[in-house]
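Contents: one structure, followed by commentary.
One protein chain omitted, others in place.
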Amino acid sequence: MSVRTLRIDGRDVASGEGTTVLEAARDAGVAIPTLCHLEGLSPVAACRLCLVEIEGSNKLQPACITPVSEGMVVHTATPRLREIRRTVIELLFTEGNHVCAVCVANGHCELQDRAVDVGMDHARLPYRFPDRPVDLSHQRFGLDHNRCILCSRCVRVCDEVEGAHVWDMAWRGEHCRIIAGLDQPWGAVDACTDCGKCVMVCPTGALFHKGDSVAEKHEDPSRLAALLQARRARQEAP
Amino acid sequence: MSQPAKLRLATVWLAGCSGCHMSFLDLDEWLIELAPQIEMVFSPIASDIKTYPEAVDVALVEGGVGTSENLDLIRQVRRRSRLLVSFGDCAVTANVPGLRNPLAGPAAVLDRSYLELADGSARWPHAPGLVPELLERVLPVHELVPVDLFLPGCPPPAERIRAVLEALLRGEQPQMEGAEMIRFG
Amino acid sequence: MPVPTKPESFMALEAVLLRHHRSPDSLIEILHQSQNLYSYLSDPLLRHVATRLKLPLSRVKGTASFYHLFRFQPPARHRCVVCTGTACQIQGASALIEAMEESLGLQMGDRRGDGWVSLSEVRCLGTCSDAPLVLIDGTVGRQQSSDGLRRWLQELEP
Partner (left out) sequence: MNGLRCCASAGCLARGSGALIGALETAISRAELGDRIQLRPVGCLGPCSQGPLLALDPDGDLYAGVGPQDAETLVAALARRLHQGSDQATPLEWAPARGERLDLRAPFFQRQRRIVLEHCGLIDPTDLEQAIAVGAYGQLERVLQGWSPERVLTELQRSGLRGRGGAGYPTGLKWATVARMPGARKVVVCNADEGDPGAFMDRAVLEGDPHRVLEGMAIAAYAVGADHGFIYIRAEYALAIERLRLAIDQAVRRGRLGPALFGTGFGFSVELRVGAGAYVCGEETALIASIEGKRGTPRPRPPYPAERGVGGKPTLINNVETLANVAPILREGADWFAAIGTAGSAGTKVFSLTGHVRRGGLVEVPMGTSLTTVVLEMGEGAPEGSAVKAVQTGGPSGGCVPADRLDTPLDYESLQALGTIMGSGGMVVLDQSTDMVALAAYFMAFCREESCGKCVPCRAGTVQLHGLLERILAGSASRADLDQLETLGAMVMDTSLCGLGQSAPKPMLSTLRYFRGDYLARLEAP
């Protein structure tokens, strides 16, 4: 594998061909915020949080899918990008009903963490207060659409890793919603294997274990990468 | 910022659970340090004055704006205060009181609370002039009047409140960044 | 045609499925034909399509719900549509919507509970020289006035 040298925020970085700017930056100790991205799942570049500036291009590029190239000069935290990220987070907070104080994921929520990262002390945009349902039909898990940021991690993990494809995105635009089966109660969908991977990868408290109370959801989405690695190792073993 | 001899401090309680005020009381012995540096001119926990006074330096406003009374008061607070602080998540985001907003207006909220969920004697509270009317929605303070500083948290931890007050007493702008200072919830 | 609920009742769809080699690529074409045959995409129908195409249920519903022309409940007996293309918009579409809403007692996008009438909008019929346009049960009303529209609506069969 040939090596590409580039500069990220003034640091010289050497990365293998095919590496993404996001991976290269993380290897170099530069944190670029993400939400829809999760190692082990196909990238969708939908949340736009990881947009970076690349010299010579007037368009912002999502670090999660942009491959490194020789001589590339990347800026990940310019004032313009900071402002964009804060707005993205504000857009997410205002389009749902994110009430951290009464959320199972309080204290262990990626959205909450990103809000701190981007310096969001309040939303400059008005809250929308949409009317969204909660699905408690599954025996072990629950889905609170109020807390869903439509990152589609659950859709991808169920399809790409578990192979059950219980979830999909339905409707469109502001009416987008995660559905199980034919937009049925989750508990009524035969395809679900109750594996809980969707709960594990959910960045917020939208998918949770029933019985968890406020701040009791302690999932670690990065476990997915470890799980996939173990699976690969086993497949490759003689 | 020129420092007045004593900071005229007010705390205001709108649509919230008073938890932010309780957190303020959690400042414990530091309150004793604070006392000589301020004049508490209006507060549900430290004063009997019912009318919001003029020329307040700093107002800590807990709660969202959910009733006609809240709305009148916050407008008065804005007019009469130099620095208005949204104090806690309800003031900053509408938070728990805002959970009623997806329901279609006050009638639906009253039906749900006083009729559907009632154990007995189900009826709407009705006392014109005594019980203030619910607004269409509970809103964060800054969606109605300009806010100078946001102090999130449910409740904001006592340390966070102290850091803000200390900065203000020094005549500095509090640095609202990092998980210690601006985490919601 | 009454809407069947059992899989074996969707025989009329077999020819369509065969013509498209039961290919998932043809899902949207097949949904069009399904809706033409059975007037709307009921859950049993969607389940049948999913089974025959070997697609996950959520994939089928997720796709169908993305497109505004697919219906998930029986169409109303009378379908009233206002064109809200740009040419119609600047020449009075809003007034026509008001007249429709008032005359029918419906909000834009609604269908009356008894299935008598529905009110929707379309983004440009492409015959803009006749703006503003309405479409009632497939008949185009061109250079439509609010008064004319109200009279037309009064004539709808109950």
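Going in written order, the chains are labelled A, B and C, and every chain counts its residues from 1.
Methods note: a residue touches a chain if its C-beta (ideal position, glycine included) is under 8 Å from a C-beta of that chain, and two chains touch if they have at least 3 such contacts.
The structure displayed is predicted, hence computed values, not measured ones.
In the whole complex the chain that is left out makes contact with A, C.
The hidden chain makes contact, of the residues A:Ala28, A:Ile65 or A:Val102, with A:Ile65. From the set C:Thr63, C:Ser103 or C:Ser118, the residue in touch with the chain omitted from the display is C:Thr63, counting the whole complex.
Of the candidate positions A:Gly71, A:Pro126, A:Gly163 or A:Pro185, contact with the hidden chain is made by A:Pro126. When the whole complex is considered, the residue among A:Ala25, A:Val118, A:Leu150 or A:Cys202 that touches the unshown chain is A:Leu150. Along subunit A, the points of touch with the absent chain fall at residues 44-48, 51, 60, 62, 65, 83-84, 87-88, 91-92, 94-95, 124-126, 128, 150, 169, 171-176. With the whole complex as reference, residues 23-29, 31-32, 62-63, 66-70, 84-87, 89-91, 122-131, 140, 142 of subunit C touch the missing chain.
We take it that only the chains that are shown with their structure count from here on.
With chains as nodes and touching pairs as edges, the resulting graph is an open line.
For this structure, the chains sharing the highest number of C-beta contacts are A-B.
If each chain is reduced to the centroid of its CA atoms, subunit A and subunit C end up 35 Å from each other.
Per-chain Cα centroids separate subunit A from subunit B by 33 Å.
Remark: subunit B and subunit C have CA centroids separated by 49 Å (rounded to whole angstrom).
Subunit A makes touch with subunit B in their complex at residues 93, 97-103, 106-107, 112-113, 115-116, 119-123, 126-127, 129-132, 215. If you check the complex, the residues on subunit A that touch subunit C are 159, 164-172, 179-184, 189, 191. By the touch criterion given at the top, residues 86, 89, 92-96, 98-99, 101-104, 137, 139-140, 142-143, 147, 150-152, 154, 176-179, 181-185 of subunit B touch subunit A in their complex.
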